[in-house]
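Complex shown without one protein chain; remaining protein chains in place.
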Amino acid sequence: MAPGTGPVHEALAALPLVDHHCHGAVTADLSPEAFASLLTEGAAWPGVSPWDTPAGLAVRRHCAPLLDLPRHAPPEAYLDRRTALGHAEAGRRFLTAAGAEVFCVDTGYAPHPLTSPAELARAAGAAAFEVVRLEQLAEAVAARGVEPGEYAAVFRSAAEDAVRRPDVVAVKSVAAYRTGFALDPRRPADAEVTEAAARWLTAGGRLTDPVLVRHLLWTAVELGLPLQLHTGFGDADLRLHHADPALLTDWLRLTSGTVPVLLLHCWPYHRQAAYLSAVFEQVYLDVGLALHHTGPARCRAVLEEALEITPFRKLLYSSDAYGLAEFHHLGALCFRGALAGLLQDRVDADELTLSDALRIAAWTGRDNARRLYGPPVSEPASDPSGRPTRKV
Amino acid sequence: MAPGTGPVHEALAALPLVDHHCHGAVTADLSPEAFASLLTEGAAWPGVSPWDTPAGLAVRRHCAPLLDLPRHAPPEAYLDRRTALGHAEAGRRFLTAAGAEVFCVDTGYAPHPLTSPAELARAAGAAAFEVVRLEQLAEAVAARGVEPGEYAAVFRSAAEDAVRRPDVVAVKSVAAYRTGFALDPRRPADAEVTEAAARWLTAGGRLTDPVLVRHLLWTAVELGLPLQLHTGFGDADLRLHHADPALLTDWLRLTSGTVPVLLLHCWPYHRQAAYLSAVFEQVYLDVGLALHHTGPARCRAVLEEALEITPFRKLLYSSDAYGLAEFHHLGALCFRGALAGLLQDRVDADELTLSDALRIAAWTGRDNARRLYGPPVSEPASDPSGRPTRKV
Partner (left out) sequence: MAPGTGPVHEALAALPLVDHHCHGAVTADLSPEAFASLLTEGAAWPGVSPWDTPAGLAVRRHCAPLLDLPRHAPPEAYLDRRTALGHAEAGRRFLTAAGAEVFCVDTGYAPHPLTSPAELARAAGAAAFEVVRLEQLAEAVAARGVEPGEYAAVFRSAAEDAVRRPDVVAVKSVAAYRTGFALDPRRPADAEVTEAAARWLTAGGRLTDPVLVRHLLWTAVELGLPLQLHTGFGDADLRLHHADPALLTDWLRLTSGTVPVLLLHCWPYHRQAAYLSAVFEQVYLDVGLALHHTGPARCRAVLEEALEITPFRKLLYSSDAYGLAEFHHLGALCFRGALAGLLQDRVDADELTLSDALRIAAWTGRDNARRLYGPPVSEPASDPSGRPTRKV
């Protein structure tokens, strides 16, 4: 946990990261209650302050100094200072401290008003691209009104339109939340989709029909862009054991040769995700959300487990930060520290050469994402302003 | 693993613990075979001595000195000395060494003659309260004879009578052993319960009917007391994967706003339990049984995993000791050493302030249980004898 030293730490500290999956930051000052509720995947309950968590401790330790406060500042002082600076200035400090050259932003979940990718990019002095959440798209199609028999075609067309935008670099599904992965892996027949769409369009509500979720996943692979899948850890709206990525095995077998599949977060099933990344060409993973929620004290342990068998070309960095720009910063800080620590220790033990360690650090922090997403992610600084021409 | 030093170690060494889930100690001297069988969750098999386990090593290392033997005394010497002292004196030594102010004792499982809570309290110089095991209560109802149509009401009434006793602080279910948690989460209809009761009352035996186990769990939430649930690790009478607490998700959602639910043991699903504690207000956890079975060499690793995302208000201490008072002591020793070690290291790495560390130590060792169970657990030393007025 101690702040690391040595060439791998230095290299990772200087590396511009690609944060291949995150959300925007809030665009308003936050009440203590609102801030607390964003600190946790749960909620703020009487007598159980979200500050009294590993993530809360990490914010006090590693974010307070960026607000000109002492390390470990108490929550009240932290919030006062944050409000005094204003959300925009606080956000700017955390986002620039993250040291990312690219953020890939899931724009499909926003119960709070959040920065757009363009706003996030501006505040961070980085580039930002968009990840299209397919469930939101499907629900928008339903909300606009569609005949059951036309649902498949209209959804497909809407998805094709969405990914045609130059700033869109990936699609995402939250099937883990809706049905989990214990699904029939086969592509549903047209008639099944129509029948399921009829039920859903009548009943309304979120897309939770298993046939339509399968259809969404199969539509995703036809879009040609990398597919991000939430797996493992998330909020209360989840059956954790249904989000075990191992449950995707049959579907991964059927869809091999199509698009890259990025397993997000994965914890506590990160070893299962590592197995999938080792045996399926198209599978990649990160431990996103687990980085800042486990904090500096444990994120290295999680990352070490995730890397036990994962090919070094298959791990990516994400923060999965949502709402609090603190988490864009903390994710990067945790990732850099954890990865540098484990690589440096292996170099020191002569299990790894320094040049291999530096290569692995650059791959996982940046180059694997560049390779996978291609342009514009791989050319983020190609215009004179220092930000990519295709940025949002 | 080294005996720790520093203020957090000192604070935890001095902290009177609340052992919120344990059993009594045996009330007879034990043959070598009987002792060995209590050392393990398995059995004593030819050629595979239960002493040759992490728990067996821990007993020789950390319990032998309390019997005036050298550290690591061999099993024969240990047993000779234990018999020479007598079970009562040996028990007294271990129970006082545990340094608990309160034991919450599950009285519903006693294949051996065990100390009552009052006897345990006397031997330990502590207070002891009772945890009512609901399956035992249901089976007693069946044994006394009841009409199927009256089973629900009679069981409910028996449970209400049981929890009305002032020394009862919680109820417990071993549904994990009987059906596992992959149950329909809904409250069963009256007619279903009657039908299932008719089958069971005719067939006899333990309560293993899924409808009646569901009914028991739903009855539990109406009693108003905290509900302890065995999860994960236990003896051979278990399907481990059916004891994964993540399987409780839908039931936890349906019963939110009712009673606190304490997930006991959890290993190897302690990360799943941690997730539940982070997203459901009513969920708490411990790693009870895993502490002394993994021993000083590994209990810290288990506790670190359990605490990765668990809010610090959500972890409790229990020993789950059964039969051998050695385990009441070892559980406490393992917990204190593991928690102090991890907190002190974080203080040393400047990831945590000392005052926060001391607060977290007191919370998890004592105050979270006091807060959760309320009186009499929270007022354990309120009579002049130094033991609580409402103690058994």
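Per-chain numbering from 1; labels A and B assigned in written order.
Note that in this section a contact is a pair of C-beta atoms (placed from the backbone, for glycine too) under 8 Å apart; a residue touches a chain by one contact, two chains touch by 3 or more.
These figures come from a predicted structure and were not determined experimentally.
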{"item": "Selected from A:Gly6, A:Gly125, A:Pro148 or A:Pro311 as touching the chain missing from the view", "value": "A:Pro311"}
{"item": "Full-complex contact with the absent chain, from B:Gly24, B:Pro50 or B:Gly288", "value": "B:Pro50"}
{"item": "Contact with the hidden chain (one of B:Phe103, B:Trp267, B:Phe280 or B:Trp363)", "value": "B:Trp267"}
{"item": "Touching residues (missing chain, whole complex) on chain B", "value": "1-2, 40-43, 45, 47-50, 52-55, 57-58, 61, 71-72, 233, 235-236, 238-241, 267-268, 290, 293-298, 301-302"}
{"item": "Residues belonging to chain A that touch the chain removed from view", "value": "244, 246-247, 249-250, 253, 271-272, 275-276, 278-281, 304-305, 307-314, 342, 345-346, 349-353, 356, 360, 371"}
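The working rule: only the chains that are shown with their structure count from here on.
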{"item": "Degree value of the rotation bringing chain A onto chain B, based on Cα positions, nearest 5", "value": "120"}
{"item": "Whole-Å gap separating chain A and chain B, where each centre is the average of the chain's CA atoms", "value": "38"}
